[in-house]
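Quick one: the structure is below, questions incoming.
The complex appears here minus one protein chain, its other protein chains still in place.
Per-chain residue numbering starts at 1, and chain names A and B are given in the order in which the chains are listed.
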Amino acid sequence: MGRLIATRLAAFILTLFAASVVLFMTISVLPGSAAKSALGMEATPQAIARFEAQRGLDRPLVVQYGGWLTKTLSGDFGTSFQNSVPVGPELLKRIPVTLELATLAFLIANLVAVPLGILAAARHTKRSDKATTFVATVFGAVPNFWLATLLIMVFSLHLRWLPPGGFTPFSQDPIQNLKQMIMPALSLGLVSSALLIRIMRASMIEVLSSDYIRTAHAKGATETIVIRRHALRNSLIPYMNVAAVEFGFLFGSAVVIEDIFRLPGVGSLVLVGIINRDFPVLLASALTITVFVLVVNLIVDLGVGLLDPRRIKGSRA
Amino acid sequence: MNLTLRDFDWHRWRLVILGGAIIGTILICAIFAPWIAPYSPYDLDVMTMLQSPSGEHLLGTDELGRDLLSRTIFAARISMQVAFIAAGVGLIFGTLIGVAAGYFGGLVDLVLMRFMELLFSFPAILLAVVLMASLGTSILNAMIAIGIVFIPGFSRLARAATEVVLREQYVESARAIGMSHRRIVFVEILPNILAPLLVEAAVAFSYAILLESALSFLGLGAQPPEPSWGNMLNTGRGFMTQAPWLSIVPGAAIFLSVLGFNLIGDGLRDVLDPHMKE
Partner (left out) sequence: MAISTRQKLNMRESTLGRRAFLVSGTAMAMLPVMGLGVRAQDMTPVDGGILRLAFSADPAGMDPALGPSGMSHVVIEQIYSTLMSLDPDAQPYPDLAESFEVSTDGMQYTFMLRKGVKFHNGDDLTAEDVKFTFDRLRAPDSGYAYDSQVATIKDITAVDPHTVRFDLTAPTGPFLTYMAFPGSSIVPKKLLEGGHDLNAQPIGSGPFKFISYQPRSMITFEKNAEFYEAGKPHFDGLEMHLIADVTALTNAVLSGTVNFSNEIPPKDWQTVIATPGISGQTLEGSRFYWLLPNHDRAPMDDQKVRQAIAHAIDRTAIVAGTFFGQATPILGGVIPQWNWAYANLDYFAPRGDVEKAKALLVEAGFPDGFETSLTMASSFPAMVSMAPIIQANLAAIGIKATIDTMEIPRYWDEIWAPSKFDMTAMYWVSPLADPDDFVYNNYHSGTALNVQKSSDLAMDEILVKAKSGTSQEARKQDYLKQQEMSLEQMPIVPLVNAWLLIAHTDKLKNYKPMRSGFLKTIKDAWLEA
């Protein structure tokens, strides 16, 4: 048990380290002068040289990475190139926004996927199964940024029920917060649900066709009780395995949705960093998303390993 | 034996056919765009901007007076090109890496798959966005960036399928009689992992279209005035009240393409292995 945790943790740290190297190198060689982006087109060559010297941009990449790593490990995420404001505090303020979006989207996705997946599995090979699967396929084909645009057109511009964007913290005004989050969460969640419907359905089908279910049938339990008691519990584990990983990815795919609804989350910070060639901002936000995904994967791995010893070895493909 | 049309198992292939029909239509639009489109996608007439659908312009005009229908048809070219090439890049390099990892095992496997896992831990859109910023915004770079995003997925699949095949007896025998590595891979392994790879490829096509349009939507892919469904959707965002069709049409086009490829993928999966785990 301890060995499992240790190896997984070691792998996690290694991957995290490697990810930071990859991100740092990719971002540092982004074409387009960071200095000119920060200083504007009237910047004199002296001002540019001064900027680059101050930020260490003229030193070799490895040295830069070392410097960055040391500072980051001690909690200093650097200061933005654009306005010399520390990145750390801003990042911390943005994480809850993306977290709320991902969580709400995940909730919606599950609320849709679990019942539909179970329904489809229970009615496997019948019309409602095929219909559900087809609906899932259609849902999954909708681009989430198109759905977002359509939702805005209907509910914001036409009906004027919901604001077209912006963010108020939940603690400040819960009603406004939910009004602002419902469309983004729907855009992300509904499309996600398509994938999850299939997973739930597949998981349930596998469980339903297994031996002990047949035994329960033979014992005379009616179908609904069978499903509820035995199958659900057992199909949820492999389902959550995949679903949790999907949650991790939701954190990252929120980038476009945050842009459309102007949610001040980590994803939109990535875009800000790219547009402005603001390396500290871009690096910190991209890394945050990556860390989150890796952490979720780690938790899922550990959880799965702890819950079902059979799955530890063998290919993970 | 004469096989008539009635003997063909339509029912079994229904999803592939439906998807194929959709994709086929889009492909025809892409290939024959200059003949199908009523106007040039670049023909602008500022004085007729933002007109709603009419007899002259079946889907209306955009903010520079260009015909929306024509631009949507021409934009199919970009989406199809990117889809095929990106999926191709992912398929080829992913398979190479996956088969190598599965076949040689040991250190090769460890190093390759660890790197693949690393790439896999970046969410697709994030990886694509960072890659595009680093390569520069152009259609070619979008193909490369999206292709790179696909490599880990294909490699994982290829490796797993390779391992399955390796356990089969005939590969043991082939090695015993001294067949070269290359022959074994090409003759024994590849043909047998083709099925799952094809299904994955269909999924990759649809995801490529989504990613390309997301990148163009963010301003990182095809650049105006080149028509791409993504950048058309992005421009349309600025005119949601004045000209909602500018937002509806390109999005519908993306939706249909993705749906088409998804149906093909699902259908292939059903046909090739109905018991294949999802």
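By our rule, contacts are C-beta pairs under 8 Å (C-beta built on N, C-alpha and C of every residue); 3 or more make two chains touch, one makes a residue touch a chain.
All values derive from a computational prediction rather than experimental measurement.
Undergrad: I'm checking contacts with the chain that's been left out. Which of A:31, A:60 or A:75 qualifies?
TA: Once the missing chain is taken into account, the touching residue is A:31.
Undergrad: If I consider the whole complex, including the chain that's not displayed, which of B:46, B:107 or B:176 touches that chain?
TA: Looking across B:46, B:107 or B:176, the contact with the absent chain belongs to B:46.
Undergrad: One chain is left out of this view; which of A:76, A:90 or A:129 touches it in the full complex?
TA: The one listed residue touching the chain not shown is A:90.
Undergrad: For review purposes, identify every residue of subunit A that touches the missing chain, sorted by number.
TA: These residues of subunit A touch the chain that is not shown: 30-34, 36-44, 46-47, 50, 80, 82-85, 90, 163-166, 259, 262, 264, 272, 275-277.
Undergrad: List the residues of subunit B that touch the chain left out of this view.
TA: On the subunit B side, contact with the omitted chain comes from 42, 44, 46-47, 49, 63-66, 136-137, 219-220, 223-225, 237-239, 241-242.
Just so we're on the same page, only the chains that are shown with their structure count from here on.
Undergrad: Roughly how many whole angstrom separate the Cα centroids of subunit A and subunit B?
TA: The mean C-alpha positions of subunit A and subunit B differ by 22 Å.
Undergrad: Which residues of subunit A touch subunit B once you look at their complex with the stated criterion?
TA: 14-15, 18-19, 22-23, 26-27, 29-31, 133, 137-138, 140-143, 145-146, 149-150, 152-153, 157, 198-199, 202, 206, 248-249, 251-253, 255-256, 259-260, 267, 270-271, 274, 282, 286, 289-290, 293-294, 297, 315, 317
Undergrad: Can you check the complex and tell me which residues of subunit B touch subunit A?
TA: Per the stated touch rule, the residues are 114-115, 117-118, 121-126, 129-131, 133-134, 136, 156-157, 159-160, 163, 206, 210, 213-214, 217-218, 220, 233, 236-237, 240-241, 244, 247-248, 251-252, 254-256, 258-259, 262-263, 266, 277-278.
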